[in-house]
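Report on the following structure.
Shown here: the complex without one of its protein chains, the others still in place.
Our next item is chain A:
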């Protein structure tokens, strides 16, 4: 009850509002925005990452980052992907939890002792991973600081939403990094109906085309995803948010 009331007052009190009307239009604006945001929350580094699901494992595509290039090389994209899209990642509206490299829980399998030390040495003693929803695209941002307890968790939660808003303005810039949708409208439609459990014949009736045409659309979709069958093509499409 007590904490509930405290929450209310926190929302009721007019907090310092930020500068109005930030408009992003270019990649330079995006890096500028992220640098400023990292600064606001007390972080030294940021990394904006899109996760692509390829051949049963996740890979990271870095959209923007101020990490040292060497650090990225040393740590590796695979580890970055598992940090960005891992058990400590906070969705909007949930409380973010830090990964503290000094006493990282190596048993969880997220980091090996060596990797934790490496991150620490490279200036990522405390690391937060946040999920960003930009329309149906999903990205991740890592904020880190060289010392622990420097990042303000309350500011972090707001920064997360602010990031979502800002990235929404430049979604076409992100599209290149995020998963591409290789399907044509018809192929997507066919896959959607198949994922709803419809048979080829039923899809043919729904779309008003012949069963052979439906099969050819689905075959094309399977090829485009380099999947081995329908189930895998559908799984890939769902995982990447296409259907």
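The rule is short, and it goes like this: contacts are C-beta pairs under 8 Å (C-beta built on N, C-alpha and C of every residue); 3 or more make two chains touch, one makes a residue touch a chain; residues count from 1.
Keep in mind that, in the parts below, contacts and distances are computed from a predicted model.
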Among "Iron chelate uptake ABC transporter family permease subunit", "ATP phosphoribosyltransferase regulatory subunit", "Helix-turn-helix transcriptional regulator" or "Cytochrome b/b6 domain-containing protein", go ahead and choose the protein name stored in UniProt for the chain not displayed.
-> "Helix-turn-helix transcriptional regulator"
Consider the whole complex, including the chain that is not shown, and state which of A:34, A:127, A:142 or A:234 touches that chain.
-> A:234
Just one of A:25, A:94, A:210 or A:223 touches the chain that is missing; which is it?
-> A:94
Of A:31, A:148 or A:195, the residue in touch with the unshown chain = A:195
Residues of chain A in contact with the chain that isn't shown?
-> 1, 3-8, 10-12, 14-22, 56, 91-95, 133-136, 138, 154, 157-158, 160-162, 164-169, 171, 188-189, 192-197, 199, 227-232, 234-235, 238-239, 241, 243
